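Take a look at the following structure, please.
All protein chains of the complex are present and in place, except for one that has been dropped.
Right after this comes chain A.
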Amino acid sequence: MGSHPKDVVITDEHPKTLLYQKHADYIVGYSKKKDDYEFTMTEHFRMSGMYWGITALDLLNQLDRMDSTEILDFICKCQDKGSGGFSPSIGHDAHLLYTLSAVQILVILEALDKVDVEAIVKYVAGLQNEDGSFSGDQWGEVDTRFSFCAVNTLALLKRLDAINTEKAVEFVMRCQNVDGGFGTRPGSESHAGQIYCCVGLLSITGQLHRVNGDLLGWWLCERQLPSGGLNGRPEKLPDVCYSWWVLASLTMLGRLHWINADKMRVFILATQDAETGGFTDRPGDMVDLYHTLFGLAGLSLLGESSLKPINPVFCMPQYVLDRISVTVQIMST
């Protein structure tokens, strides 16, 4: 049996229990350190950073610690008057990535009435290409991530009628590979993050029957390494964000039990930073909001009872989706 040179070792020094309060404090603290180098250098994806933090805080049951007036004020300023899309931060350009993040926050905070919804719908629909794919913005970069952003945004706004979903699905299916997975564009290699986006799109549009659940489910469960962590592609290092991309995809395919949940949990818990709070990609690295959300979201999918249940497709608390009556398709084994 081959060894696993690309894995990590978890020792007794790594955290073993969920440092619930530390994480909430880390997120609240992060939003207050606006003069930090870190804060400045992440401005170009601020809107997504806010979504990560807000969702994580909601999972931790402490959403009320955020200043929602300040947040909503910021989001409103980020809607581009011309295109209708949202930018990551003031002065930056609108993009589908940040339009989704903005809509997710607005839905969580029940504040869609604060923005021009019709303009968002028009912006998203305008980015669909002839072949069904989506460009991220007017500069034409095509990626299945953007297809997911578009469909996800419109599903939350209940306006999927504004695009050609059949063509959107056809394009995603052109990105499927012989291993059952999906890549960025037709011809691209399978990657767990893109798989999450494509399977999520198929779940929202009720087209999961197009996926071979046994084939893709096997590829996904093969991502688990002896440490318990998951990688995103064969023969790569584990990373806590894949505990979301892979676990959520397996949940949609009805095959979450194909990985070892106990070992997975040990790995996720080991990526917590006991000093600062927050999660890292791998034990011993630096924390950030992105890995903090996906670490918590992964634990929630595994049934961590101190966290709110999460929806595997939208990566938002389930109660939020229930409130707006948005449902997803889940495959049976």
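We adopt the following convention: a contact is a pair of C-beta atoms (placed from the backbone, for glycine too) under 8 Å apart; a residue touches a chain by one contact, two chains touch by 3 or more; residues count from 1.
The criterion applied here is as follows: contacts and distances are computed from a predicted model.
Of "Signal peptidase subunit 3", "Geranylgeranyl transferase type-2 subunit alpha", "Exoribonuclease phosphorolytic domain-containing protein" or "Ribosomal RNA-processing protein 40", only "Geranylgeranyl transferase type-2 subunit alpha" is the UniProt protein name of the chain excluded from the display. Interface with the hidden chain, as seen from chain A, comprises residues 1-3, 35-37, 40-41, 43-45, 87, 91-93, 95, 137, 139-141, 177-179, 183-185, 187-191, 206-207, 209, 214-215, 217-219, 221-222, 224, 226, 233-237, 239, 255, 257-260, 263, 273, 280-282, 284-286, 288, 290-291, 332-333.
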